[in-house]
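Apart from one protein chain that is not included, each protein chain of the complex appears where it belongs.
Now for chain A:
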Amino acid sequence: MLTKRIIPCLDVKEGRVVKGVQFVSLRDAGDPVELAAFYDKEGADELVFLDISASHEGRQTMVDVVMAVAASLAIPFTVGGGIHSLEDMKRILRAGADKVSLNTAAVLRPELINEGAGYFGSQCIVIAIDAKYDETIGTWRVYTHGGRKPTERDVITWAKEAVERGAGEILLTSMDCDGEKSGFNVDLTKAVSEAVTVPVIASGGAGNAMHFEDAFKEGKADAALAASIFHYKETSVKEVKSFLKQQGVVVR
C-alpha cells in the first residue's frame, strides 16, 4: 500500500534558503543542501524547493543548488518558481530534480503542460494551484503571480484540464488557510482529489500533526506539504509521522 507523503517546502532565493529557518544544529541554516539532508534524515518523503530569486543570476544559481542536492540526497525532490518554458524545465530536470512545478506559466499558456509531459513524461510535471474561495461564484478561484492576481478560472475545472494535458500531480495551496496554522483546507483538498486521477498534495495551513491526519483522512490528500512548522521546529517530520502511525495512517 502506498504511504501518505510528508513534504517540507524550502524557499530559495539567490541560492540560499530564506524565510527564517531555525536550526541551531546546523552549521549554516541557509544552506539548501544541509537543510535537505536534515529533512531526509528526519524521514521526509520528498522535498519541494521554491525558487523565489528575482534575478537571472539567482535562477542560474538555483541550477547549482539542484545539482548539489541531487548529488547528496537519495529522496525525490521538486523544483518550482520561475519555470516558464520547456527550456527552463530541461535546465532544472537535467540538473537532477525529479519533478518541476508550474504555476503562473501554465495558467497563461496551458500548452506548456503538454510540452513538458510530452518531453519528460507526466511523472515530472507538477501543477501548482493557488486557490482562494470566492463567495460570488460559490467555489474556489485560481490565482497567479504568487497569489496576487485573480483569474477567471475555477480550481476544479483547471485541475481537470491540467491533468488532461498531462500533469502528473497537483500541488494545491489554499490561500485562505496559508499561514493561519489552523489546518489544511479539507473541503478544497477533497473536492480536487475526487475530481482528478493523479495524486494531490495538500498545502497551506498546517499547524500540528492532527491537521495532517485531517488532510489525509477527510481531505483524501496523497501528500501534505508544510514549511514554517517544520522550519521553526514547532513539530518535526518524525513527530508528525509517529502521530499518523498511531492514527492508522500508513506512512513510511
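Criterion: contacts are C-beta pairs under 8 Å (C-beta built on N, C-alpha and C of every residue); 3 or more make two chains touch, one makes a residue touch a chain; residues count from 1.
Rule of thumb we're sticking to: contacts and distances are computed from a predicted model.
Novice: Out of "2-oxoacid:ferredoxin oxidoreductase subunit beta", "Imidazole glycerol phosphate synthase subunit HisH", "Putative tricarboxylic transport membrane protein" or "Cytochrome oxidase subunit III", flag the one the UniProt entry gives for the chain missing from this complex.
Specialist: From the listed options "2-oxoacid:ferredoxin oxidoreductase subunit beta", "Imidazole glycerol phosphate synthase subunit HisH", "Putative tricarboxylic transport membrane protein" or "Cytochrome oxidase subunit III", the omitted chain resolves to "Imidazole glycerol phosphate synthase subunit HisH".
Novice: Out of A:14, A:98, A:115 or A:176, which is the one that touches the chain we can't see?
Specialist: Hidden-chain contact among the options goes to A:98.
Novice: If I consider the whole complex, including the chain that's not displayed, which of A:32, A:81, A:168 or A:183 touches that chain?
Specialist: Only one of A:32, A:81, A:168 or A:183 touches the chain omitted from view, namely A:168.
Novice: Can you name the residues of chain A that touch the chain not displayed here?
Specialist: Touch set of chain A with respect to the missing chain: 1-3, 5, 40, 45, 67, 70-72, 74-76, 94-96, 98, 120-124, 168-169, 197-199, 222-223, 252.
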